[in-house]
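With one protein chain withheld, the remaining protein chains of the complex are depicted in position.
Presenting chain A:
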Amino acid sequence: MRMSGPLLKVEDLTKHYPIGAGFLRKPFSAVRAVEDVSFSVEAGETLCIVGESGCGKSTVARLLMRLVDPTGGRVLIDGTDIAGLKKHELRAYRRRMQMVFQDPYSSLNPRLTAGQIITEPVENYERLSRKQREALAADLLHKVGMSPEMMHRLPSELSGGQRQRLGIARALALKPSIIIADEAVSALDVSVQAQILNLLMDLQQQLGIAFVFISHDLGVVEHLGHRVAVMYLGRIVELATCEALFAQPVHPYTEALIASAPVPDPTRVRLEAPVAGEVPSPINPPDGCAFHPRCPLAVERCRIEVPPLVPMTDGRVVACHVRAPASGLQAQSAAERDCPTVRLAGANESIRKSEKPNIT
C-alpha cells in the first residue's frame, strides 16, 4: 500500500511538437501543446480537466499514459517519475494507469470478441487458462453491468453504450489505481451518458479508483468531479474544487466558459455571447496571458507577462494578473478589493430572467 503523498503528481509538464523538422533540418517552430502543467491526484479522487479544442487536455492524457514523451517536466506515480523510465521499466507502471477513450467504435478491435477485448490487457502480463479467462471476462462484464453471455459478441453486435462499457471493463482488467478517461461520454446520447456516468461513480465508490476525467462538457464535469483544472492554450488557468469553481469562478476564462454553456431553462434569456473572438493558435500564442486578446479585464501587464498560478485563500490556484495578483495568499482579498463588481458580460448582465416567453 502507499504510504503518503498523492497517487499521481505532475510537475511542470511540457510538450512541444516541432514543426517543419526534417532530415538534417532543424524545426523552425513548435506547437506549444502543453506548457508547465502541474497538478496532483489523490487515491479515489476525480480530477477533471476542462477546456476547448486545442487547449492541450488530450495531450496531457497522452503524456500521463506516456503514449507520447514529454518535452519537459515529470509525471510521478507514487513518487516514481515515469517520464524517465525505459520501456521495460514502464510496463509495471502501465498496469497502474489505464485509459478509456472517446470513441467506442474505433477504440475496440472489431475482430475480437468482447471477452477477448477485455481480457487482453491481463494476458499481456500473465498466461491465463481458458477457464481463468472466461471467469475474468464474466467478472469484468458483471462489474460494468453486462451479462456474461455478452463475452462472445463482437463489438459490431453491441450498442454504443455497451461498447463504452466494454472500454471501461478493459480499463478495469488490470485493477488500476487510476483511470484516464478522455472525453469518455462525449460521443454518447444523454440517456446512455447518464448510465455511463453512474457506472463510473459506482466503480469509484466500490473500487476506490481515481479518475482523470477529461471533458469539454461542464455539466458532466460539475456532476462527477471533485476538483477541476481549467486549461487554455496549453496552460492551467484555474484549479479548484468543483463546488468553488462553479459557485464562483475567478479566472475570466473560467467565467466565460461557464457562462457559455447552454442551460436547459428557457426563462433564462441570453442577450449576447459571453466572450468574443476565438482561441489563438498554439504555434504562435499571444505574449503574456494567452487569454488577454479576448479578456474584457485585460490590462497592460497581461499583454507582456505570463501570469503565474497564484494560490488563493480557499485553496484554489488562479493565473490572472487582475483577479489573482501575485502577492501570495492575500490574492483573494486583493481580487475582491480591486474588482468587487467587475464580472464578465456573460455571467450576469447578458442573462436576465424573463417572466414572459421570448416570443417575438
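Throughout what follows, a residue touches a chain if its C-beta (ideal position, glycine included) is under 8 Å from a C-beta of that chain, and two chains touch if they have at least 3 such contacts; residues count from 1.
The rule we apply is simple: contacts and distances are computed from a predicted model.
Chemist: According to UniProt, what is the chain that's been left out of this complex called? Choose from "Deoxyribose-phosphate aldolase", "ABC transporter permease", "RagB/SusD domain-containing protein" or "Peptide/nickel transport system ATP-binding protein".
Modeler: Options "Deoxyribose-phosphate aldolase", "ABC transporter permease", "RagB/SusD domain-containing protein" or "Peptide/nickel transport system ATP-binding protein" considered; the missing chain's recorded name is "Peptide/nickel transport system ATP-binding protein".
Chemist: Touching the hidden chain in the complete assembly: which of A:L224, A:V250 or A:A324 does that?
Modeler: Touching the chain that is not displayed is residue A:L224.
Chemist: In the full complex, which of A:A83, A:M146, A:A256 or A:C302 touches the chain missing from this view?
Modeler: The missing chain is touched by A:A256.
Chemist: From the list A:A43, A:M201 or A:A326, pick the residue that touches the absent chain.
Modeler: Candidates A:A43, A:M201 or A:A326; residue touching the omitted chain: A:M201.
Chemist: For the chain left out of this view, which of A:S29, A:N124 or A:S159 touches it?
Modeler: Of the listed residues, the one touching the omitted chain is A:S159.
Chemist: Kindly state which of the options A:D12, A:E157 or A:E272 is in contact with the chain not pictured.
Modeler: Per the contact definition at the top, the residue touching the missing chain is A:E272.
Chemist: Touching the missing chain, which residues of chain A?
Modeler: Touch with the absent chain occurs at residues 52-53, 159-161, 189-191, 193-195, 197-198, 201, 216, 218-220, 222-224, 242-243, 246, 256-257, 259-268, 270, 272-276, 278-279, 346, 357-360.
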